[in-house]
Each structure stands twice: as C-alpha cells, then as structure tokens.
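Handing you a structure now.
Yeah, one chain of the complex is gone here, protein chain that is, but the others are all in their spots.
Naming follows writing order (A, B and C), and every chain is counted from residue 1.
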Amino acid sequence: MVEKILFIIFAVMTVAGGVGTITRRNVIHALLLLVFTFLNVAAIFFLTQAYFLAVIQILVYAGAILVLFVFVIMFLNLRTFQEQEQTHRGQRWVALVLSVLVLAEFIIVLAGITFVSAKGGFTPEAITAAGGSTRVFSNALFNQTLLPFEVASVILLVAMVGAIILVKKEKAANVATREWEPDAESPAEAAEEEV
Amino acid sequence: MPGGDVLAIVPELIILVAASAILLIEPFLKADRTAVMAVALTGLFGSIAVSLGLLGQNRVAFAGMLVLSDWAIFFKVLFAAGGALTLMMSSDYLESQRRHIGEYYALLLFAIIGMDLMAAARDLMLFYVSLELMAISSYLLAAFFRYRVRSNESSLKYLLTGSFTSAIMLYGISLVYGQAGATNYAAIENALRGQATGSGTILAVFLVAIGLAFKVSSAPFHMWVPDVYEGAPTPIAGFFSVGPKAAAFSVILAAFIVGFPGAAEQWGILFIVLSILTMLVGNLFALVQTNVKRMLAYSSIAHAGYLLAGVGAMGWSKNSYPGETVLIYLAAYTFINLGAFGVLAFLKSQVGAKFDYSLKQMAGLGRRSPWAGVLLSLFMISLTGIPGTAGFIAKFYLFGSVVWANLVWLAVIGVLLSAVSAYYYLRVVIVMFFKEPEEELSISGPMSGGMAAGLGITAFATLRSAFFPGWLWDSIVRAFGTLFS
Amino acid sequence: MAPTPADMPIPVDWYLYLSAALFMTGVVGVLTRRNLFIILFSIELMMNAVNLNLVGFSRFHENLTGQNFVLFTMVVAAAEAAVGLAIATALFRNRQTLMVDLFDRMKG
Partner (left out) sequence: MQNYVWLIPALPFAAFVVTLLLGRWWIKAESHWIPILAMAGSFGLSIAAFIQIRGAEEPVIVRMWQWFSVGSFQVPLAFQIDQLTAVMLLVVTGVGLLIFIYSKGYMHGDPGYYRFFAYMSLFAFSMLLLVLANNYLLLYFGWEAVGLCSYYLIGFFYHKPEAAAAGKKAFIVNRVGDFGFGLGVMLIFVTFGTLDYTGVFAKVAGGAVGHNVLVAIALLLFMGAMGKSAQFPLHVWLPDAMEGPTPVSALIHAATMVTAGVYLVARSSVIFASAPAALLVVGIVGTFTAIFAAVIGMAQNDIKKVLAYSTVSQLGYMFMALGVGAWSGAIFHLVAHAFFKALLFLGAGSVIHSMGGEQDMRCMGGLARRIPVTWITFMTGALALSGVFPFAGFWSKDEILGKNFQAGVYVVWFVGLVAAFITAFYTFRMVFVTFWGKETRSDEKTCALIHESPKSMTWPLILLAVASTVGGFIGLPGSFGVIQRFLEPVFSRASDILGVAEPSVGTLDIVLMVVSLVVALMGMGLAWLIYVRRAQDLPQFFGALFGPVYRVVYNKFYVDEFYAATFVRVAVDGSRSVWHNFDEKVIDGAVHGSAWLWQNWGRVVRPLQTGRVQNYLLGILIGVFVIVTVVVFL
C-alpha cells in the first residue's frame, strides 16, 4: 500500500515535471525540470526494485546528460531566444489535440489488454538470494545481451567521433583540407552551396 | 563465451577493425587519403569474402540474439557491396568539396555494421541497438559538411524525425515485450501464439511497423526524405536511399514473419495501405521536381512503395514468395540507385560549386560527358523499369508476385504509377541529350579510377541481372529458406 | 486490468498509464516547441517513458530482459543527445539560431 501511494506521488511529479519541461520559456529551467522528472523516474525504478537501474538513471541522465546540456547551453548563450516566440504557432493546437486523442486511444487499448506474466522467476526475493540486483543484472547483461552491449559501446564511439568532427576546430597541421573552411568574413557564400 | 559465437560476427568484426584502424591512422596522414580508402575497402571486401565463406551455416549465436544464415549473409554482402560502391564514388567528390577526412569512411563502416546486425538480429533488443547505430552514424554523415547550411539542416531534420519515430517504435517494442515477456522473435511468436490476437498486440506490432516504415521512407512518414537527401553529401544520399532502407526491409521481413505471424493479415493490410499511399506520394511529388537529386529522393519513396506492396502481399497471402521478390528488387535497386547518385556525385565533383543538380544544368550533358550521360540514362531507364535492365526484372518479379497473391488491383496501381514515373525519369535523359545548355559547364577532368570502378560495377550489375537474373533469384530463394529454419 | 503477481506491489497497468502520459507529454513538446533544446529534452522524455514501461514489465514478467533493454535505451539516449548537441552547435555557428522552424531552406 505504501508503495502504491509513493508510486502515485512520484508518478504525478514525473508528469508534472514533464509538462513543466515542455512549457518553460527558459531553457535552464526546462532542463532542471527535466532532471527533476528523471529523478522521479529513478524513484519509480527504485520502487520496482530495479536498484541498479535507478542508480544508473541518476548517474547517466541526471549526471552526464544534464552536464552535457548545461555545457552546450552556456557555450551557445541561448538566453537571447527567450524573448522570441516559443511555440510553433501553426500547429500547436492541432498537435495538442491529436496527442491527447492518441493518449486516450493508447489508454483504451492498454486497458483492454490482458497481460500474462512470463514468470521468468527473477522475483526480488530470488534476486536478493542470488546476490543482489547489480550482480544478477550484470550476469544477465553479459550472458544474454552481450552483443547489444558491444554494439552500444560502438554507438558511443560513433557519437564521440561524430561530435568531434562536427564541433572541433580544425588545425592547419593535420588537415590538408583547410581551404574548405570558409573565411570568417564571408561564411555565408560557401555555406549556401548545394551539397 | 563459445568461439562459435564470435565466428557468427566475424564479418562485422572485420569492418569494425577497419573502421577503428581508420580512426587510428587518420591523425598520422598527410593530405592524401588513399590509405584510408584502401583500409575501408579492404575491410568491406574482407567482410564480403568471409561472409561468402560462411555460406550454408546456420549458426545461432549470443543466446539466440543473432542467427548467421544465408539470409544474413545475403544482406551482409549487399550492404558491404553498397558501402564499397559508395566509398569508391566518394573519394573524388570529397576531394572536390575539400573535406576529405577519414571519419567519413569510418562512420560509413559503422553504419554498415549496424545494418549487418539488423539483418542478422533475431531479437528486438539487438535490432533496436543496431538500428540506432545505423541511424546515429547516418545523422552524422548527413551533417558531414558542417559549414554548409543545407548539410546542417539535413542532419537536423534527420535527427529529429529519426529519433522521434524511433521513440515511437521503442514504445511499440516495449508493448511487444509487455505482452510476450520476451524480445526474441521466436520467443515472441511462441508467447503470442497462445494468446488471442487482440488490439493490444496489433497496436504493438503496428507501432514497430511505423518505426520501420519511417526507415523505408513510407508515406506519411516520408517527409524527411527529400530534404535529408538533398542536404546530405551526394554519395551518402545514394547510400541512404539503399542501405538503411534495405536494412529496414530485412527487419520487416524477418521480424514480422518470424515474430508476428499471428498478425500477418493485419500487418499485411497495413503495409498494403502504406504502399498505395507511398507509391502515390512518391510519384506525384517526383513529377514536379526540377532538382535531380531531389527527384531521386522522391523516386526512392516511390520505390519504397513498390517494395511495400510486396511486403504487404506477403503478409496478406501468408506466403514467402512475394517476400523473395522484395529481395530481388532490393538487390537490383541498390545498384541502380547507387549508380544514379554516383553519376550526380561525379558531376558535382567535376563542375564544382556552380552545379546545383537542377534539370536545367543537365542540359547537353550527354554530349559534353558522354559516359556520364550514357550511364545516367542507363540508370534512369532502369529505374523506370524498361526491359533490358535490372529495374524491369525487379518490377516484373515484384508485381508478378503481387498478382500471384490475388492483389491484381494493387499491381495495376503499381504499374500505372511506374508508367507515370517514366515521365520524370526519362525527362532527365531527354534533357541531357536533346536540350541545348543555357550555360556551358566545364567538365574539368576525366573520371578517377574509384569513380569509374564504382559506376562500372553498378552499370555491369544493372545489365547483368537484367539478362541473367536466375542466379540471383536462386540465391535469394535459398536465403529466404533459412529464415524459417 | 491485468492479473498482477501477488508479490508485485504496484499493478503493471499503472506503469503503462504513467508511461503513456509521459510519452505523449514528450510528443507534445516535440511538436509544439521551436527551441531545439526543448525538443531534444522532449525526446528524452519519450524515451524515459519507454523505460518506465520496460522496467514495469520486467518486474511483471520476472525476467531481466526489460531491465537490460533500459540500459541500452539509456545509451542510445545519451548518444542521441550528444549527436543532437553537436548538430546544434554546428547549426548555431552557421545560422546563429536554434529555432528549428527557421531551418526551411530545403522544401517543395
């Protein structure tokens, strides 16, 4: 019963945080609300006895991604956009109405499903007996899902490489292709060319 | 971990090694990027060779996540060949655009790894992760010319639409997991077999289908395609039009046949409806394009529509035969479309900044650069589906199978619309050969070896499979057979 | 209403409803906001909604597939965020704006 009450509280805060995120004018505020949402999601993970994931959720999302966003936001100095129109005038009502309708339809369908538990045997008791969430999780991770795990590492490598080629300042020394970079005075001309 | 598991991913490992090697040697290179190209091609051809060596195996690896079979090998070879052709056509182009750096090759190789694993995957988890590997590499490739507004915009649109749809698909996957308690295709089928196919299952399956329909650029999830292709580097646009699309089709065929056969009729109808919409949208928008690159983007939407007709017929008839014709279409289309984009890349690299791919600038091209003109004509004729080219064989098989599935009306729509498509494809040919140019564009140099090889191979494949499709068809039937074992 | 295992304190449907709500919140954000950052945030919201689903189902089915899946969605979300930010940087450098509807050079 306690869990249920806690779940409702966290659920309400999650959605509230989400709604806050998408309605704030100030990007930093939105970001903080996003992190607030993530923390609530982590709390729900906790309630579901997915302790390891809860920790990861806080570390990865609330930690890493937050910092990344803050960095870029500060770097690009986005404050100036706050004075501009924030929503997409042409379609915001359409989008809102459609989204509510789709949500309603999702709930109608979901309420009609009779889920059948696969009874995989990994109950919290069994997990505790087997050495705790982290151990069991890791066992499964490296036995069952090793290949996706490796692929995930490649994804991160790709993201890193990509971020570098998109963002880094090119040095003359190791790049023979310097002249492609448009002059600081007239960037528009080169930038407009068809690819 | 048993050694057999590793054997099943050796083709991907070779590509991974090549990609990593490129990233490592890149900083030590001077202006010349030949070494990078050599490494990349070695990796891809090595992968093809090893894949072919593994033919006939049926190896379940990584706890059932992945199956190395002729099915997977067919796609591995197709993707690696497509990737190699893209690379050959890129070198000149990148040089002329003065952004010839190794990361381009590495990203392309990473995307191919993702596509390979998508085709081999037998588990939604691996499928999703591989799809994202392919997608993220694609976003970055689209953004490759980071100083160009169009390249930025292309990447932005790709990223936003791509991650939005993949989130929707992920939501569908979570619902599949919720109802089946597993993510392995066979296990899903096993679990769902006991349950009635209710609206919950169909919703989950359809949401996954939407994600894949996005990747194959089906209407109404197609709107990103023309913008992304137009803004992406030209060889990459060609690659986008064949690689990720074929990979998504491989998953549609594999996952939906193996994982959701119970809902085959429903997803068959869904794909048929999407197919009609896609054929219409692709052709009717392509008609009015004046930019050849953009026209090819819409044309790729139209071709996705034809392919979806085959997929829909497969679900509707609950028979694999239309699926097999989808594969032959994909194989033929890969070479034809890469060739077409390759010629555009060649022109861009020769003419330079002035060239904007507009139909107007193609005028008189057939005379100034006869080879480019003849090759582009060949590919356009092939895309139209005129006899004597691979495109005709592919269309014939595909629509034949649709007729076979008792969907004559669908085949008639398809054939009518491909008759319409003759207008915009052959217009390019007419403009190239029968129109005097308004301004003379100078074609500065001869074709480089890589470009010539790439275009030569695509042209050869286009013609060869037009007259000897039997071999290709046999290997496809064999590959398809392994999907069910 | 699904029969929830006796030892699962929270009915699995609750996860579904919460997840659906959070997911559609994200969808609204993606569709209505002009600022690229908020759009990226919204996509993160959508993926987190899926994570809730997966964790709930993982508990419900008493297997760890869902939990493992969550790890991968997190990785993908992180990678997408990184790539999104890199693209944002490139965009901002060229156009000095991040209002996505201003990027409509290619159309038709």
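The rule we apply is simple: contacts are C-beta pairs under 8 Å (C-beta built on N, C-alpha and C of every residue); 3 or more make two chains touch, one makes a residue touch a chain.
Note that this is a predicted model, so its numbers are computed, not measured.
Interchain touches from the omitted chain, evaluated on the whole complex, reach A, B, C.
Among the residues B:6, B:52, B:284 or B:353, only B:284 touches the chain that is left out of the figure.
If you put the hidden chain back, the residue from B:29, B:60, B:186 or B:223 that touches it is B:223. Touching the missing chain, out of B:35, B:415 or B:452, is residue B:415.
The omitted chain makes contact with just one of the residues B:199, B:358 or B:448: B:199. Seen from chain B, the chain kept out of the figure touches residues 156-157, 160-161, 164-165, 168, 199, 202-203, 206-207, 210, 214, 220-221, 223-224, 226-227, 266, 270, 284-285, 287-288, 321, 364, 367, 381, 386-388, 393, 396-397, 400-401, 403-404, 408, 415, 419, 422-423, 426, 430, 433-436, 467-470, 473. Listed here are the chain A residues that touch the chain not shown: 88, 90-91, 94-95, 98-99, 101-102, 105-106, 108-109. Those residues of chain C that touch the chain absent from the view are 27, 30-32, 34, 100-101, 103-108.
Methods note: only the chains that are shown with their structure count from here on.
Centre to centre, using the average C-alpha position, chain B and chain C are separated by 27 Å. Note: centroid distance chain A to chain C, computed from Cα atoms, is 6 Å.
Residue positions of chain B with contacts to 2 or more other chains are 125, 128-129, 132, 136, 139-140, 143, 146-150, 154, 175, 178, 181-182, 230-231. Shown for chain A are the residues that touch two or more other chains, namely 106, 110, 113, 115, 117-118, 120, 144-145, 148, 152, 155, 158-159, 162, 166, 187, 191. Residue ranges on chain C touching chain B, taken from their complex, read 12, 16, 19, 23, 26-27, 30, 36, 39, 43, 46-47, 49-50, 53-54, 56-57, 60-61, 63, 65-66, 68-69, 72-73, 75-76, 79-80, 83-84, 86-87, 90-91, 93-95, 100, 103-108. Note for the complex: chain A touches chain C at residues 3-4, 7, 11, 14-15, 18-19, 21-22, 24, 27, 30-31, 34, 37-38, 41, 44-45, 47-50, 52-53, 56-57, 60-61, 64-65, 68-69, 72-73, 75-76, 78, 81, 84-88, 91-92, 95-96, 99-100, 102-103, 106-107, 110-111, 113-115, 117-126, 136-137, 140-141, 144-145, 148-149, 152, 155-156, 158-160, 162-163, 166-167, 187, 191. Taken together, the chain A residues at the contact with chain B in this complex read 106, 109-110, 112-113, 115-118, 120, 143-148, 151-152, 154-155, 157-159, 161-162, 164-166, 174-177, 179-182, 187, 190-195.
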